[in-house]
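Take a look at the structure set out below.
Just one protein chain is left out here, and the rest sit where they should.
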Amino acid sequence: MATTVVLSSGTDWTVTVAAPRLVLHAIKRHYGPVIALDGAELSVRVGEVHALLGENGAGKSTLTKIAFGLERPDSGTMLIDGAQVTFRSPRDAMLRGIGMVQQHFALVGAMTVTENVMLGAHGNLNARATQDQIRRISDESGLPIDPKALVNELSVGAQQRLEIIKALARETRMLILDEPTAVLAPQEIDDLLSWTRRFANAGGTVVLIAHKLREVLSVADRVTVLRRGTTVLTADAASVTEAVLAEAMLGAAAVAMPETESTRIRAIYRAPVISLLNASASDEQGVLRLASTNLTAYASEILGVAAVEGSGQRELLRIMSGRLRPTQGTVQLPAQVGFVPEDRHRDAVILDATITENVALRGAGERRGIMSWSALQQTTTELMRARDVRGDDASAAMRTLSGGNQQKLVIGRELAMSPAALVVESPTRGLDIRATAEVHEALRRARDAGTAVVVYSTDLDEVLMLADRVIVVTAGQVREVPNERDVVGRAMLEAAT
Amino acid sequence: MSAVADFLDASIRTATPLLLAALGETVSERSGVINVGLEGTIIIGCIAGVATATTLGPTGGLLAAGLAGVAIAVIFAVMAIGFAADQIITGTAITMLGLGLAGTMYRVLYGDAGAALTIPTLTPIGIPWLQDIPIIGRALFRQPLPTYLATLLIPAVWWWLYRTQSGLALRATGENPAAARASGIAPRRMQTIGVLFGGLCGGLAGGTLALAQVGTFAEGMSAGRGFVAIAIVALGRWHPIGTAIAALIFGMASALQFLFQALNLDVPYQIFLALPYVLTLVGLAIATSRYRAPAALSVRSRSAAE
Partner (left out) sequence: MMRRLARTLLELTLAVWISVVVLAALLTLSGYNASDALLALWRGAFGSWAVIASGTLVRATPLLFAGLAVAIAFRAGILNVGAEGQLIVGAAAATAVAVALPPSFGLFGVALALLAGVVFGGAWAAIAAVLRVRFGVLEVISTIMLNFIAMHATGFLVRGPLQEPSRIFPQSALIDQALRLPRLMPGTRLHAGVALAVITALALAWFLRATASGFRLRMTGANPDAARTAGLINVSRVTLSAFVVSGALAGLGGAVEVTGVTYALYENLSPGYGYTAIAVALLARLNPASAIGAAVVFGALQAGASAMQRDAQVPAVMVTVVEACVILVLLASEWVGDRAMVGRFLNRGGTPNALNASPDSPVRPT
């Protein structure tokens, strides 16, 4: 039964159409001084795949979190099937048939697939019935999963399938997917996108947040673009090109992307900087994460690391940066290795300490005697200037810097002593386009100055764009592959399946 | 053989308050909240039980003790869940509050005469036939009300945590509050339920201690039982049945002094007084390195509080 709205009417005629499944109108939301949404609009029709595009910080996540009841708008209205609604929590959204797969999966790792599906359901617990239900949904949707598996032991792709199955088990009619492809290998991306198509064709509705335009245009019916919290474009996917979308995302005054192909110094003899010889690593539970690896990173190159989440690349990077000792084998490291970890707030900076203290943190383990704070303050001020870190003075708290400026400071700090090697992990996660370009430029400049740069990113395209040489890590095995998207993509999945 | 029967009887008797408190704490910790204020909750239960037993009778006193435990847990919940304050520091303050309030109330109500206070106590209830079984009969089937209550609570808590929707929601909250919230669960509600249940059990433990075990009130009579109970939860791997086994082992360790006294060994009695605490340390060293706590235990709920 389709809800209808009156489009226009005269004395003896009316025109009605099916009401959109979801309408978000004039949505505003701010976080402290930061305005995330400033009158955003979104209208999603029944049975379509609707892509939501925008730069980092444009407000895509906030808008969809509002639609799912995770956040509440400051003002604006929301309509579901033509009726105005207010969501106080995700529960309200679920009761209206809305589901969401967040970027960071909302799964309980220590529980089984079945328990995760039962979570938040109504009535009595019935594990047997839920297992049957999972198998049925799994068969119908073509999303394979083992109901009895422990979530912690599932691959990232399987966890994402579980999130979708969870939503389907609640009879979700509209599913919001927040950057679902970011963590997947190319083949998995294809599977996911074709599932969204099937779901929409069967009468479901999908809101797909993405930033890769090619993917979007391959599957979406319609597209909405957000820029700085407002909707700048809504159109049929067939009627727009990548160029139109890019301009809508960045604005007419968008900075031109900096020249990516810089003069590359081709050294005739490449000095090995980091060498792994039969290096293995096991985690605390004794599970082998990295198996007997031989690998060398040379001076003046960017070594790109491609891997599906959980393949052992984290251990590899930590061994290469001297942060983890291999359980077997040997590693030869230079005296100085810079390291830029992925989780900046956990592993790289101390938000409550001052900027100077954060810079002084490098080498703190070896420091002796009295801290010369005035000299450190001076060094920090110079570093901030050299790396174009915008903020108050060096004695301000790290917390006061924006994410992009924090990252620039971290990279500057790690490169300050001109280390022979620099290891970086998802260096541009959460940064906007300008900051991303600056970070990439800094990495290339370090390479050109002779540093061995090792880059891993969850975004495969970033790895491929930066890398001079590409290695793929699958199930703890490392091998070198040519820098071609298809080849790398296939290699990433080979051992996993 | 009566020494063995005495020993078993004393083991069960001393284990009862520990078991009650630890079962409550298990639920609380499974929801992600560690309540170090349990010590203060127990002593508040003690004074509430003693103060009301004269007018309400021992069973009424026990009930009052449980309610007093809930009352003090409300303060903890407001601070640690509502204000998202550090759980450990809040708990420490709650323990000080409980010890201070109980001491003050005792002095105000009874003066510092020091004379032993006589109150009606919970007497053992014998189960016909079974209580006459040699050696174990008295220990298992001739105990005061709270022991039977605690025993029934073991399967009840197990059923709640593992066989009901709210138990699943509570455990999910302790593992990953954000995931719980995205599944339509209100994490702070689950944590409040966990903390209040922990308070109820802690209060009952205090009431049991005062009304069934010691038979009077003394300042500082909780003597670290709240902290021992928290250790028992870890030893019992955050599982009600494991908790029960750990509590029983502790009861036996504490009851050893009765056995040794009967054997007339010449050992300083302070060794027996210190034994449960030493045992807790050893047990924790073994348990903590092996078993995994709920992943979000004691994580402040800042993000959920938004």
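Letters A and B name the chains as they come in the text, with residue numbers starting at 1 for each one.
Methods note: a residue touches a chain if its C-beta (ideal position, glycine included) is under 8 Å from a C-beta of that chain, and two chains touch if they have at least 3 such contacts.
Bear in mind the structure is a predicted one, so any value in this text is a computation, not a measurement.
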Touching the hidden chain, out of B:Ile94, B:Leu168, B:Ile185 or B:Met221, is B:Ile94
Candidates A:Asp81, A:Glu163 or A:Glu357 - the one touching the absent chain:
A:Glu357
Using the document's contact rule, name the residues of chain B that touch the chain not shown here.
34, 36, 75, 79, 83-94, 96-97, 99-101, 103-104, 107-108, 112, 176-178, 219, 223-224, 227-228, 230-231, 234, 268, 270-271, 273-274, 277-278, 280-281, 284-285, 288-289, 293, 295-300, 302-303, 306
Touch rule applied to chain A and the missing chain gives residues 29, 31-32, 34, 36, 56-57, 59-62, 71, 103-104, 322-323, 339, 341, 345-353, 357, 360-371, 373, 403, 410, 430
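To be clear about the criterion, only the chains that are shown with their structure count from here on.
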Length of the line joining the C-alpha centres of chain A and chain B, rounded to whole Å:
45
If we count contacts the way the header does, which residues on chain A are in touch with chain B in the complex?
68, 70, 89-91, 94, 100, 102, 104-111, 115, 118-125, 166
Please output the residues of chain B touching chain A within their complex, sorted ascending.
163-165, 168-169, 171-172, 175-176, 178-186, 292, 294-295
